[in-house]
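Handing you this structure, nothing more for now.
All protein chains but one are shown in place.
So, chain A:
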Amino acid sequence: MKAEASVKEQTATKTGADLLVEALIDQKVDTLFGYPGGAVLPIYDAIYRAKGSFDHILPRHEQGGIHAAEGYARVSGRPGVVIGTSGPGATNLVTGIADAMMDSIPLVIFTGQVAKGVIGTDAFQESDIMGITTPITKHNYQVQAIEELPRIVKEAFHIATTGRPGPVVVDIPKDISSTVQANKVDDSFHLPGYQPNLKPNPLQINKLHEALVAAKKPVVLAGSGIVHAGASDELREFVHNYQLPVTTTLLGLGSYPGNDDLSLGMAGMHGTYAANIALYECDLLINIGSRFDDRLTGNLKHFAPSATVAHIDVDPAEIGKNVPTQIPIVSDAKAALQSINKKKVQGLDHKNWMADIDHNKTECPLWHEQPESEIVPQWLIQKVYEYTKGEAVVTTDVGQHQMWAAQYYHFDRPNRWVTSGGLGTMGYGFPAAIGAQLADMDSTCVAIVGDGGFQMTMQELSILQERRLPVKVLIVNNQALGMVRQWQEKFYEERYSESIIDVQPDFVKLAESYQVPGYYIDSQKSLEEVLPKVLADDQPAVIDCRVLQKENVYPMIAPGKGLHEMIGVKKP
């Protein structure tokens, strides 16, 4: 009799970890990216007990896990959920948290913490993750009592996914996750200090409409705010109503079809000549969901010098931050575009402007040399585009390969392009592709990575082996830290300090040791034989593709220069 009573008691009570698991189920979380450890053992025990509720992905380094969560969030449009233990587990997540913050990726990160009683004593595996992550999170919490855990989890998801998305850290002391709570707890919340403004002010929309009617040389700058807001259809309608040329930021690629007649391609440091000249010469610049990053604007003195600037952004702090703005519109991109699309369009005359733009597009396109048998990276990306019919999910690290992918892979829809824009994180592309593939099992996911970046997170090949995820890792191998090498060539008189890496692992054998098929390609002929086959099958692959080391990314705006001062433009 006695034993029976105690069992009943146990089922009626829940630990903090159980409450966490319940809260995650409430949030319809289906995938967790996490790494167990001392301070999260109660949480992992609760996950074990709730078996079947989540697909748990175990990376081999926490950084791999959080980048995978970012890739998952980018492609699925749902928040990525990450668990790390205290101390080193939490600090290994820091790069991914900062990356998600810069690119507005919704993440909810749970970190274990040492028990409340020993916080602040430099206990085993203790780190001040609140202090460390405060400047790189949208918000962070340390749970102080078990009763507040369900509410905090709910708030964390709300904050991460609404307004301008971003990462939220919830730090959970071990005693809170293991304490038993018998009573039901209230998870309702009220955040008076967080009320994002999602609807535009009609007066400002009127101003934008007036400016559009008056403009002779308008241009739209499409940023990733459009992708986050799911506003691509609205953008298309807007652009077609007013017949506006569109350029995108690096992260905005895919928000507007790259092959459309009105598309100018990407703008910025390695953007197209037509896009940058349009930004330089325009009389009306409509920025939708871009934060005017310095890699986009170049020298601010020469950025859109004669333009009226309209800026639509859900984050008011972005408006006027870098570029003075005459028509500020604080709103979600979708709502703002919907209201401007309701306005009547009349008396537009952009003929001369469009003729100038088309002239630049056809006369000064992206270009590269084509040797006889060696592979140039630009051609490689063109081939990937061709073989995947432009439908793949493409992820990258930062650097030359990233810029070539941005230039030569044309995205027709959003959520297909996953790259580390703001933070420029090496080692991002491959794990992000794992998350992207998990979010969309029907698409081909190609991680276009450099030989440098891949070596930062290549241990995640374990996940491909474990899950048989058909991710294709395409190493654009120039045996160098390419972008560093390019800058040293251009701006440091060819002093290649520590940028040439000619001692490398045998990537084919490395892949095979993880039971992932590996391929070696070093000529156009071998590429055309191997690549279409590999991209079409349902196996994972690592492709070590040797490209010309000396190839540089052009055109380019040198540091300190304006958009009109591009170098490496091929003019007729």
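Some notes on this structure:
The criterion applied here is as follows: contacts are C-beta pairs under 8 Å (C-beta built on N, C-alpha and C of every residue); 3 or more make two chains touch, one makes a residue touch a chain; residues count from 1.
Rule of thumb we're sticking to: contacts and distances are computed from a predicted model.
With the options "tRNA-splicing ligase RtcB", "Carbohydrate ABC transporter membrane protein 1 (CUT1 family)", "Acetolactate synthase small subunit" or "CRISPR-associated endoribonuclease Cas2" in hand, the undepicted chain maps to the protein name "Acetolactate synthase small subunit" (source: UniProt). Screening A:Tyr194, A:Trp367 or A:Phe491 for touch with the missing chain picks out A:Tyr194. Remark: the omitted chain is touched by one listed residue; of A:Ile159, A:Ala335, A:Met458 or A:Leu563 this is A:Ile159. Only one of A:Gly38, A:Gly320, A:Pro470 or A:Pro517 touches the chain withheld from this view, namely A:Gly320.
In the complete complex, the hidden chain is touched by one of A:Thr13, A:Thr134, A:Asn259 or A:Ser306, namely A:Thr134.
Chain A residues in contact with the hidden partner, per the touch definition given at the top, are 130-131, 134-135, 138-139, 142, 159, 191-194, 315-317, 320-321, 324.
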